[in-house]
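To keep things clear, I will list the structure first and then write my remarks on it.
Left out: one protein chain. Kept in place: all the others.
Chain naming follows the written order as A and B, and within any one chain the residues start at number 1.
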Amino acid sequence: MSEGQIKKFMYVNRKAPHGTIYALESLEVVLIAAAFDQDVSLAFMDDGVYQLKKGCNTKGIEVKNFQPTYRALDDYDINKLYVEKEALEARGLTEEDMCVPVEVLTRAEIGKLMETQDIVLSF
Amino acid sequence: MNIGILINEGPYTHEATDSAYLFARAAIEKGHQVSRVFFYHDGVNNSSRLTEPPQDDRHIVNRWSKLAEEHKVDLVVCVAAALRRGIKDENLAPGFRISGLGQLIESGIQSDRYVTFGD
Partner (left out) sequence: MLHIVNKSPLDRPALDTCLATAQPGGAILLIEDGVYAATTGNSAAGKLTQAMGQMKVYALKPDLEARGIADRVLEGVNLVDYGGFVDLVTEHATCQSWL
C-alpha cells in the first residue's frame, strides 16, 4: 500500500445480526482495517442498530457470539461509532441498550458525515 | 480513473454480480481501470470453476475470468469467507486468487472510486 496515505473509511451497517452473516463478516473487515492506520468510522442504521443491542446470548442457536468484539474495537483505536437516532426510536431502543459507547445522530447528520468520507463500504 | 469493486453476493441468486460485471465492462470500455474486484460474503462463490450453468444462460464465472485475462483485472477472493464456503485453490477458476481482507482495504486506499454491489 502507499505509505502514509490516510483515507476516511466509513462502514455502514444496516443489517441485524444472526439472521444473516453480514454483521459478523463486516466486523471482520473493520478489524483488518484497523491495521492499516486509516481513519475509520462505523455507522449503524436501520436494523444495523440491533447489532449493538446488549445482552446477546447465542448459545441456544449454536452460533458464535461476536458481540464482545464490538467492545474490543476501542483497543484498536476504532471509537467513532455512530448510531441512527430514527432507527433506535423505530425499534423501541435507546442509547442505554447499546453494548458500547456510541454517538447517536440523526439520519441527516450521518448523511453529512458520509459526504466527508473517501470510501463508504456497506454490508 | 482507477475504480475498485466489492461484490457481496454469489452468482445467479442475486443480480449483484451481473450488475458489477456490466458496470466493470462499461468502465473499461470508457477507458477507466478496474484494478481489483474483491469478492466477499457469498460473493466468493463467483470464483468456483465447478460452476456449470445451463447452455442458454450466461456463464458468470467464465465471464469474470475472461475480463481478468483481457484487462488485467485482479480478482481477489477473501480467504476467510472462501474457506467458510468450501472455496479453495483447487476449485478456483482462472484469473481468481485467494487472499486476505487486507486486499480489500488496500484496494479502497488505491482506488479513486469504490463501488459495492450486494443485497
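Please note the rule applied: a residue touches a chain if its C-beta (ideal position, glycine included) is under 8 Å from a C-beta of that chain, and two chains touch if they have at least 3 such contacts.
These numbers were taken from a predicted model, which means no experiment stands behind them.
**Q** One chain is left out of this view; which of B:47, B:65, B:103 or B:116 touches it in the full complex?
**A** B:116
**Q** Touching residues of chain B against the unshown chain: what are they?
**A** Those residues of chain B that touch the unshown chain are 1, 3, 8, 15-16, 19, 22-23, 25-27, 29-30, 32, 112-119.
**Q** Using the document's contact rule, name the residues of chain A that touch the chain not shown here.
**A** So the residues of chain A touching the missing chain come out as 12, 14, 45-46, 86, 107-108, 110-112, 114-115, 117-120, 122-123.
To be clear about the criterion, only the chains that are shown with their structure count from here on.
**Q** Tell me, which parts of chain A touch chain B in their complex?
**A** Checking each residue of chain A against chain B gives 1-2, 5, 7, 9, 21-22, 25, 28-29, 32-33, 35-36, 38, 118-123.
**Q** Could you pull out which chain B residues touch chain A in their complex?
**A** So the residues of chain B touching chain A come out as 6, 8, 40-41, 80-81, 100-102, 104-106, 108-111, 114, 116, 118.
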